[in-house]
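All protein chains of the complex are present and in place, except for one that has been dropped.
What follows is subunit A.
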Amino acid sequence: MEDVKGSDGLGDTELRLGLPGTSTATRSAKRALPEGDEESHDELRRTSAAKAQVVGWPPIRSYRKNSFPGRKVEAEAAAGLYVKVSMDGAPYLRKIDLGVYKGYKELREGLDNMFKCFSLAELSRREGGSGSEYAITYEDKDGDLMLVGDVPWEMFISSCKRLRIMKGSEARGLNSRH
């Protein structure tokens, strides 16, 4: 497997719950600024979208969901682009529909929200790391484990079979596997 893209600068080798190319600086700056209405509205929308992807939540019968015209309905697992998401050290296995995300940024935010709200930031803190020393990897059609973000989004969603959020230390070894 080729080197992870953008591995030139030290900053880019820092492993965190983020995709190569994004920087933590921008993210934390955003959080520190007082949020205007529009921004919190967007944040709320993203949060809602991410949370909406938890299977079976909110607990509303499919019949009722389907009766609303023009709404995105929760498809059967076979019909949607559902993939399992596991996080090392977490007891929960989630399922998400890749089809609702427009790109890596939204996916990252969705996963961030999803696992954060299940107190996994707690877990990682307990284990001695900061809340962000994780990497998102995925298993593709051939069963290979790849870092998320390398290939164009469209190619990614068609080949991704399963997502795995793993500890930074394990992901570093990814290069040597292939």
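The definition used in the following text is that contacts are C-beta pairs under 8 Å (C-beta built on N, C-alpha and C of every residue); 3 or more make two chains touch, one makes a residue touch a chain; residues count from 1.
By our rule, contacts and distances are computed from a predicted model.
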| item | value |
| --- | --- |
| Protein name (UniProt record) of the chain left out of view, among "Integrator complex subunit 9", "Transport inhibitor response 1-like protein", "Oncostatin-M-specific receptor subunit beta" or "Phosphatidylinositol-3-phosphate phosphatase" | "Transport inhibitor response 1-like protein" |
| Residues in subunit A touching the chain absent from view | 41, 44-45, 47-49, 51-52, 54-65, 67-68, 71-72, 74, 76-77, 84, 91-94, 117-119, 139, 143, 161-162 |
